[in-house]
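Take this structure, written in structure tokens, and hold onto it; I'll ask about it next.
Only one protein chain is missing; all other protein chains are in place.
Then we have subunit A:
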Amino acid sequence: MTDATYTGGKEPAKHGLLTVDARTKKRNASEKRFRLYGLAAIGAGVFFLVVLLGSILANGIGAFQQTFIEVPVYLEEAKLDKTGNRDPAEMAKVSTFGYSPLIQNSLWKVIVDSGAQTEFEDGGDVKQMISASAAAKVRDWVLANPDRVGETVDFQILASSRVDGYLKGRVSRESIAQDKNIDAAHLDLVDVLRAGGTIHKSFNWEFITGADASESRAEQAGLGVSMLGSLFMMITVLLLALPIGVAASIYLEEFAPTNRFTDFIEVNISNLAAVPSIVFGILGLAAFIQFAHLPQSAPLVGGLTLTLMTLPTIVISTRAALKAVPPSIRDAALGVGASKMQATFHHVLPLAMPGILTGTIIGLAQALGETAPLLLIGMVGYIATNYPEGVFSGFLSPNSAMPAQIYEWAKRADPAYYERAWGGIIVLLLFLLAMNLIAIVLRRKFERRW
């Protein structure tokens, strides 16, 4: 260490335990460095995670709030029910065009009553403030409650996306200078009505339960129907991938002889897990739509395609779980005269269950977030569907899926859709988080120690 203790010869210097020699110092220093690298890596990871979650929340949380205008709408009998016998079939002949003027006039009345100074002259001039979907909403309500025609009923009318954007700070007087959809004078009215409480923001259930809307009605668009699409796809994946994957794994792991053929299958399964998902999309398009003539854009086809993609994940994790069961358990079962199948199903499979379930849920979560294969089988794009009628049409009628819906919204020009895309991501992440939590809980519950 020091010159005084250095013996000079080939013999290593002798040290007491109280002095630390150079080698030990070096080793300790390198260990310390390694810990610092590790901490730095974790720190960087946490930083990026915080930035990611922060930006998602900052951008997306607004989608859960929507601007509504409280309007007492006078349901004029002369317009809505000319015959006066309140027959819904007859009243249904009045289209939304019959309702729009009523709503606009009622809003105009609200504006006049509020005493706001404005250059506008009638309800037709303020229609830009109301969502184009408002007439359909009121019409649906009237057809459901025909007795109320002739009365004045309070409605929470969706404000147009520009008004909504103004309340959320996305739209300003400068930004709408070139905008044909709304004028600065409308924003002046919004200020007045907002101060009076007529225009307000509240929680937007429609975003979670609603259907997608056209490009010009961002305020109306919701995730609900695409959530159902995802649900039907996940049901398909679960019903197909779990039994097929587990059966294949059990056979390969417990029963199959080791020969070239099984080796070949094994290599292929490992490779399939690494195949890009878009390839599965092409395969799904060719096999299920072009060859089998299943309907395009159907969750059934999406589910089948995602099944192909999820199978290798489930097979690999199931086989790992089966491998992790100690061979002594199989010996014990065979030793008391159990058949191979009894040994597998009575002893090995229950012990492998936590691993199998975890793998399955991780595979499902992966499938839930997958977008690329859906591009190719037509589940991305404006798919104007309402809620499917019954389970059967849920599988077969065109639908989208959550990630595809998010992608579609992010693509659209209106900045109001940008906010909804982020909001959709929050919902999707919540689903993934919930699934992972279920995986953890199941693992804890089924885990056995020995």
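Here is the rule we use: a residue touches a chain if its C-beta (ideal position, glycine included) is under 8 Å from a C-beta of that chain, and two chains touch if they have at least 3 such contacts; residues count from 1.
We adopt the following convention: contacts and distances are computed from a predicted model.
Per its UniProt entry, the chain excluded from the display bears the name "Phosphate ABC transporter ATP-binding protein", taken from "NADH-quinone oxidoreductase subunit H", "Methylenetetrahydrofolate reductase", "SSS family solute:Na+ symporter" or "Phosphate ABC transporter ATP-binding protein". Within the set A:G16, A:G169, A:P257 or A:G390, the residue that contacts the chain not displayed is A:P257. Of the candidate positions A:A144, A:V336 or A:A413, contact with the unshown chain belongs to A:V336. Contact between subunit A and the absent chain runs through residues 257-258, 326, 328-340, 342, 346-347, 351, 448-450.
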